[in-house]
Structure formats: structure tokens, C-alpha cells
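I have placed the structure first, in the form of C-alpha cells, so that the comments after it can refer back to it.
Some chains have been omitted; the remaining ones sit where they do in the full complex.
By letter and in written order, the chains are A and B; residue numbering begins at 1 in each of them.
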């Protein structure tokens, strides 16, 4: 390849996009559509040096891991013009960057942040648009995303009165590990896009609060660095993505076990990446903001091919699409002594299969509405297990995530049989808005909401949160946002 | 403490808030969040003398009762500057005060007030914002608040025709006492925030109308003064909050009995205060109106602690959180001969326990949606008792409150088995808008709506309001506000 800056500069848009990182040249054209941070941030550096933007927010070797050898074009051939070119084309501040800067100064004081909706609102204002889109996107028309949350609205309480609640203890155990609340951090990766210290913000806040954090294979902070930030009393779980390279995955598992992670949450709902249109569109939204809208011209290359860029997602899929009950769990058992939890169980049938497969837990989840559109809301799956196969609860621990935003949401899930509930996006919003202080605030809000609601429900401990104090109603409650910041 | 005006003046915001009342100095920092009228009205006087605002609207000793000894800082140390300072910083009229003044002049004539929705609209226009927020707030996202009202929409009538209704009598008996309507005043405290004569407006209007008023432990007019305003024929009930100081509570009960109150409604749904965000936010709304929005700064004290100010609510809880079936009711029986009603029963199970405990009545209520979020709407609880345990109606009287705004709402509850229904907020709105005349108007509207609807339903008396003339439908009627003032 001709890796001169002259040649590189020609590959400066989505049809062919090359970038320079630390004097190496990469063809990221196909990678654009699967970049977790959205394509726009890459395209900003298309045809030029992206080191300054890439370096602070990615673990070493991230890009190489995600590209095929043929996409690593080789070392930059420096010519005298290189430095000049960068000088001539200084990166200007975009509309979006100006907005972020402005909104950062307008964040309310922490004591005015009353609930997780407030935190989300603030985060959405201060995040770069592509990151906001990446964090918040759901699949297709976002039915599962919306219904995950709405499912909680249909459950009402049978509040019990005249029960002593001066002492009220919301703590519990998850896989035998102490947790000060029946809550854990679920699948919140790519945190570095929201805050330079990324997932560490969560680790530090959770340590003091005695909350368990699940750390993703693709965490934007190296998993060793996160483990190093643990308090002695702190528990971390590891969210595993099995990739097609089984040996590489095994290495990751052993490393996690050695680093002190206490359980493996095997992701089973993401054999391919869901169709998240808000995320894909974010680049074009940015272009419009900059007044650079593109229009169709006759002869559009797409007009003569039926291989859309998006098909590339399948061709370049890194996740192992061939997980199976028969092989995957025995294999995982063979390489680790840690308890195994399946993350992404979406129906009663698979909950039963998981129990039969002998795993220690299942996390009912549709990946926050980011994978299969129209996947049942996890709370509805939990309810169905309770109705149809209550024996499952005796055979393993059941968790859920997706749509949980209030202390009462947590309590409803516990009443239906969950051991604990996971939250994902709220942690990303919290650290994006206020860093570690935001995560502390979030946990503080949850603790307060859970404790007040338990008392008003007549519950002095988690054991009092039983099926009999919750009821699924047959009408459609109206959801409305109250107040605003 | 250094109670000089210089020192006091330094404690002039929410982080540390001192005020002077009648030459005594108080630290009300922690009290801010539990002030029934909202924190903003206090903060306006932070660091200065609040006597002129406090005195006209609080019973004597109110503040002392609500503060711990360590928060009573002692007498003001007068210096020569005191008067000066107050002169220098005259309290200016706020945007909100100007709005109230303007709207008071624009109230419609009473004969144009057609329904309780009109009264609420007018009251919300003429009330100071923090009071409006305090009166109207529900918990969290206000699901229970909204669903309380919407529950009535699902019940339709089987109107019966060809029944003589020239004589139509909506009167009934509540615990043996005459009531001209199957309606009573429920839990409407802090009335003084809406009108200088507070709960007395209700007392006077109800006397002539033969309606029973339930007077709260925390009424803003002393309960003796209310009792003194009773007509000879008039009945008052007493709403009891048991506080942790049992002896003090016993004293209150005996005093109420001696003053002639005829029943004790023991509040059982408020062992801690619900999370009413609209109320909490009201201060900041006011600040924004005045152009004094605050922003986050690095080093925000909340950023380094996980004890939010709101946790203080629990630390300073005055209500007894350890009520119990075994102890509380026998204790209450031992100190009073009055009939006992449990206010705040929220499910069938507790209705049965109440019957077994031998109380004379239960008030199905979720505190107007101000306590436990997602608590079932009282009308739905009533319906479930009727379906599942109709024997309860033979063992005690059942009342409900929450969301009742129309004569047909009252009738629906009576048809399902309630002896009478309580209204709370509507009375506060009525007196806030028009004082005693507003309360008279409200009762007049209810009487008219109940009587017309009973006739059209073919009912000549309360006995004709039976289960067979009401039906719970399986669709979702559309609620829409008709007309406007």
C-alpha cells in the first residue's frame, strides 16, 4: 500500500476511510459501522492522523484487535509534508462540541439531582451526540427498549401496614457475595467515551458503597487496571463475550479469574450486533449540524449493488455465533472454577435449559433493548418463570436488567423472585455527567428510594419482598415525566 | 452559639440555614426538606428575621416541636446593626408573589365555578408555587396519584329506569353519625398555607352542610380552636399520627376525645414521608424565576459524600415506624373509648387483618398518591375486597379516598361497598381559592352532582347504590379535560 500522507488524504470519507494512529495506517472503512462510539468521531479524522483523539480513550491494541490483517496497511511513509498538512487543517470545534462545552457549565448542583431520570437528562445534554446515540440506542423501532421500562408500570404493590420497619435492611448476597443493595452494575462498557477515567469511576464508587460491578470483556479500561482499583472487600464479576477464537477467549477467562473476578457472566444474547439505527445515523446528524448534508446522485454506488455497507456487519462479526448448550458450558467449566451466569436469557424455556445445564445463575436480559427487537421485556419473562416454572428459582439465582430506573422497580423484580437487578445505562449516564461523584449520587438515590419504599411497603428486609405484595394489573397505567431540571 | 446578626447572616442558604423568629435563633438546615410548605419560603429568610412570615400562619411552638434541642440555638444577641440590616435588605416581591396578586384579581365569580376541576385550576393559579407544589405533589413519577383518579374511569353504570326518584336522599351515617352526603373531609392539613383561617374554613362550611371533617394531628389551626368552631350538631373526627414518643401521642388522643372529636383515624401509611419531588423542587423553580439558577462546581460537597441531604429525612423521622397489629391497636384501645379507624389500608390482606383486629372501620387510601409509589388505587382495593372477601363489609365500615372529583366517583365507590368517601386536596383548593365560600361551593357542587346522578341511575337513596348497578369494563376509557375557565 502507498501509505504516504498524500495517498492517505484521498481516503477521507465513508466510501474509503484511512486513518493514522501512532504512525501506523489503517483502513477503517468497514469498521466505521461497528465502532462502538459511532462512525462520526472516526470520520472527523478520515485521511489524517487520529492519534490525539484515539490514544487517550482506547486500551492499547484496541484497533488491531478489531481489524483484519489486510486492513492494517502498514507504517506511515513520512514525507516532509506531513506536519505541514496537519498544521494546515486544524481541527475546528464543531457545533456539537460547542454545545457540550456550554452544557457542561450548566449542570445543576448534585443536591438538585433527584432521580435517575435527572441524571440521564443531564448526561444527554453534556455527551457528544454520537456517544449519546451509542449509549441510548435500541434496536429498530425500540419497542423492546421502551417496553422494558413500561413493564414495571403494570405491577402495583399491596402495601402492608402495621409492620415494624424502624430497622430496614436492603442488603443481600449475590452468588454468596455481600451487596449493600439488591442491585449490581450490568454491562456498562465503553465508559471512556463519557468520561476519561471510564469504568474506573464505577469501580471506585462501588467499592465504598459495597455494590458489585460486572466488568465487560470490552471495557474501555483494561480489566487489570480495574481490578487493581478494587478495595479488599470489593467484588467484581466478569462479563464474557465468547469470540470465534476459542483459545483467545479461554485466555481472557483465565486472566479474569487470576485478577480476582468472582463470576463469569457469559453473554448469550449478542451473537451478532443488533440494528441500532440511532447510533448509525449519528454521523449524519452531525453532518447536518455542520451544514454538510449529502444528497443522492444518480450513479450512487449502492444503486448498482445489493451488498449494502451494513451487510459487512455480518461478514466481520467477531462474536462466536455458534454457542450451544452441549458444548459451550462444558468448555467454560473446563477452563474456570468460577460460577457461571448466562447473561441474556429471554424466555422461560431457556431458563429451564439453563437450570438443567447446571449454571449458577441467569440474567434475564434483552441487552437493554439493543439486540433482538420485540424480545419480551425481562420483567415479563421473570413473571412467566414465576407463574409457569417456579422451580427454576430453587435451582439457580435469577437476575434481571433492562428499564430499571426507580427503587420501586428494583423492589418489584425482587418480589417476583429475582435475587438482584442490574443497571447499565444509568451508570454510564452518571459518570458522563459527574464522573465518580455521579456514580456515588446514583447509588445514594437508589439506596434512599429502595429504603423508603421498603418501609412504606412494610418490609424490613429483602426476605419480606415476596410475591404476595405485588400484583400485575390488567390496565395500562399512564407514564408521564414529572418535573424537570 | 454565636447568635449575633453578623454570624446569622452567614448562614443564608441551603447548606447552612439559620433564621430568627421572635428573637430566638434556629438552625433549620435539616428542617428545610421536611417543611410542609416547602423549603423555598424558609430560604427566603435564610440568615435573617422570619418572624413576619412565620407568625401569622403557624400555631405557637410549631417550630420548637419540629426541631431538636441542638437546633434551637438560643436568643438573638442584638447588636446595633440588626435593625439596620433588615432595613438595608427589604424583602422584595418575587415573580411568584406578583403572579399570585394578579391572579387573585382574576378569579371567576363563584356561580361560574362548575366542578372540582375548576376549583383546582383556580387554586393552582392563586397559590404561591411552593404551596401548590406541596398540595399537589405525589410520590416519584406520580403513578399512584394518576391511577387513583383513572381507576374511576373504568367503572360504568347500569342505569336503571322507571324507578320513582322524585324523592332522592343522599344522606347516610358514618360510624353512627349523620352525614348529609356519603362524603367526608379527609386528611386536609396545612390549610393555613392556602388561607389565613386554615382548616376553620372547612369546619364552618361543613357545620352548616352536615358534613364530617377529619382533623389532622398536624392541623395548622390548633385542634381546640377547630373544636370550638363546631356547631352543636356537628361531628369531627381526629386523624392521629402516632409519633415515637408514645406518651405524647396518648396525650394528644385524650385531648382530642375531651375536645369532642368522635373517632380516631390512625394513620398507618406514613411511617416515613414519601418521595415527593415536585415539592422538593419547588425552591429551585422559584430561584429560576428570579434568575438565580445555581450550577454545579467541582468540589460540590455532595461529590465527596454518599450521605445526601435527603437521607436526613430518615434520620429525623418523627413518625413511629414500628406500628404493629399486636401492640398498637390494644394500646390505642387502652387510652380511648372512641371508635378506631385505620387510615391507609392498601390491600385486601390488611383489610382482613383489620377486621380481625376488631377496629370499627378502615379507610382504603394510599395517602393521595403521596406515600408508596405504585400502591394500588384505593378503588381497585375496594373492588378486590368486594370480589374476594365481601365478609369484610359486614365486620367494619369501609371508606376510601384518593382521586375522587365527581359525584359519579362518589356513587361508584358506594356501589362497590364503601360507606362513605373522603376528599382531601379539593378542600384545600377550595379554601385557597375562595376561603369558606369555596368550601361551601365545593359541597354544593358535590351535592348537586350526586343527586342528579343518583336520580339518573334510578336511585332514591343510598341503599339503592348496589353492586349490580356498576360494572368494571375491560377497555381503557379516554380521559380528557372538557371546557376551561
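We take it that a residue touches a chain if its C-beta (ideal position, glycine included) is under 8 Å from a C-beta of that chain, and two chains touch if they have at least 3 such contacts.
It should be emphasised that the depicted structure is a prediction, and the values quoted were computed from it without experimental measurement.
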item	value
Size of the entire homomeric complex in copies, 2 being in place	4
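Criterion: only the chains that are shown with their structure count from here on.
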item	value
Rounded Å distance between chain A and chain B, as computed from the means of their C-alpha atoms	43
Residues of chain A touching chain B in the complex	105-112, 114-115, 153, 155-166, 208-209, 406, 408, 412, 434, 437, 440-441, 443-445, 448-449, 451-453, 455-457, 468-469, 471, 473-483
Residue numbers on chain B that touch chain A, as the complex places them	14, 138, 140-143, 146-147, 150, 154, 268-269, 271-272, 274-275, 277-278, 280-281, 284, 294-297, 300, 302-311, 313-314, 321-325, 328, 342, 344-350, 353, 366, 371-376, 380, 474, 476
